[in-house]
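The other protein chains are all here in position, but one chain of the complex has been omitted.
Chain nomenclature is as follows: A and B, assigned in order of appearance, with residue numbering initiated at 1 for each chain independently.
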Amino acid sequence: MEQLFYLSDVFGVAVFAITGALMAGRKSMDLFGVLVIAITTALGGGTLRDVILDNHPVSWIRNDTYILVAVLAAIGTVLWVRLTRPIHENGLLIADAFGLAVFTVIGTEVALQHGTPVSTAVIMGVMTGVAGGVMRDVLCNEIPMIFQKEIYATACIAGSLAFIGLLHLGVTHWLATGLAMLVVLLTRLAAIRWHLSLPRFHLLDRV
Amino acid sequence: MEQLFYLSDVFGVAVFAITGALMAGRKSMDLFGVLVIAITTALGGGTLRDVILDNHPVSWIRNDTYILVAVLAAIGTVLWVRLTRPIHENGLLIADAFGLAVFTVIGTEVALQHGTPVSTAVIMGVMTGVAGGVMRDVLCNEIPMIFQKEIYATACIAGSLAFIGLLHLGVTHWLATGLAMLVVLLTRLAAIRWHLSLPRFHLLDRV
Partner (left out) sequence: MEQLFYLSDVFGVAVFAITGALMAGRKSMDLFGVLVIAITTALGGGTLRDVILDNHPVSWIRNDTYILVAVLAAIGTVLWVRLTRPIHENGLLIADAFGLAVFTVIGTEVALQHGTPVSTAVIMGVMTGVAGGVMRDVLCNEIPMIFQKEIYATACIAGSLAFIGLLHLGVTHWLATGLAMLVVLLTRLAAIRWHLSLPRFHLLDRV
């Protein structure tokens, strides 16, 4: 079970690295740029969380599996797109939703272990899920996608709250983990399927 | 007195969150984007300072007042702009100058408590005051305003130096705090009132 969780984490790293490599490709970066963006997207959220929580050593500092997976995923993406055909967009979105679910629950869990209040734990869950993607977009000189597209971080908030609530109700740890991941996954897939968005806040309408 | 200081800190958080929410609105972000930008603007500077100084736990990790205040300020801003009329620009600038004054003195103080040299303490004061706004502008894909507009960070430098100098002269802690905040506030208000700017450095003139 422990191992299943670790494998999910590594899978999340791979998926996020792929989204980073694709974005870098859209910006015509060189191979090194692709690697940096891929690693940052995959590990940036967890690193930011650990640094702010003072949770050292940061995961990839001692265990180089994470970086190797991110590098291989990025190189694989370049080869795949070069040699065969475009990445299947929907497949990627679904994989990304899965990675988001894993990262959100891990982030919330780490925060709770540090004894933070609920609001902080939710923010840490969201941060773990989305900050890597935000860094990717900033490095590529784009307004972060998550602030403008379909419900994305909202899925993290829902999952993080579900996780905390279920633990509070006395549900076993593994069940809470599974259900909370399902909340993130289903919210995100529904948002993709029906193009659900949060209301935008157009200041210009009024000023 | 202690409490007055804490209240000022919370007030600074609220004001900075409002400036973040307004900028996010100018970029037509969704509600989640507004919250993230507001929280980052309000808490980013202090968080960066604490992480670099190894001053853990970071303020909002244990005390969720800060995050709640930032979230409420952001939601309040959205409702206010939607339901009534534009924010009063000058009122906001003055409130922002007050927040800047509080954050600068707090940042300088925290650095001094960690036994840093004067130059580092000044940088920490300035960082606490302005880094949140810089993050806001980077996330919104703008060149940070503080590098181009009226005297802003210069007010922080002046206030931070005043604080250190007054403590050095043996002035009581609270008097030094009050006078240093006044230095930031008055410098900033004068800059707004008479559109004072630092000289720009136009490299293109010469190359």
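Following the convention adopted for this analysis, a contact is a pair of C-beta atoms (placed from the backbone, for glycine too) under 8 Å apart; a residue touches a chain by one contact, two chains touch by 3 or more.
Here the structure is a predicted model, which is why all the values come from computation and not from measurement.
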item	value
Residue touching the undisplayed chain, where the options are B:Ala153, B:Leu167 or B:Ile192	B:Ala153
Selected residue (touches chain absent from view) among B:Val134, B:Leu167 or B:Val184	B:Val134
Sites on chain A contacted by the missing partner chain, in the whole complex	21-22, 24-34, 36-37, 39, 47, 51, 54, 56-58, 60-64, 67-68, 78, 81-82, 85-86, 138-141
Interface residues of chain B (partner: the chain not displayed)	51-54, 114-120, 123, 134, 138, 141-144, 146-148, 152-154, 157, 197-204, 206-207
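In this text, only the chains that are shown with their structure count from here on.
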item	value
Turn needed to bring chain A onto chain B - CA fit, degrees, nearest 5	120
Chain A and chain B, separation of their C-alpha mean positions in angstrom	29
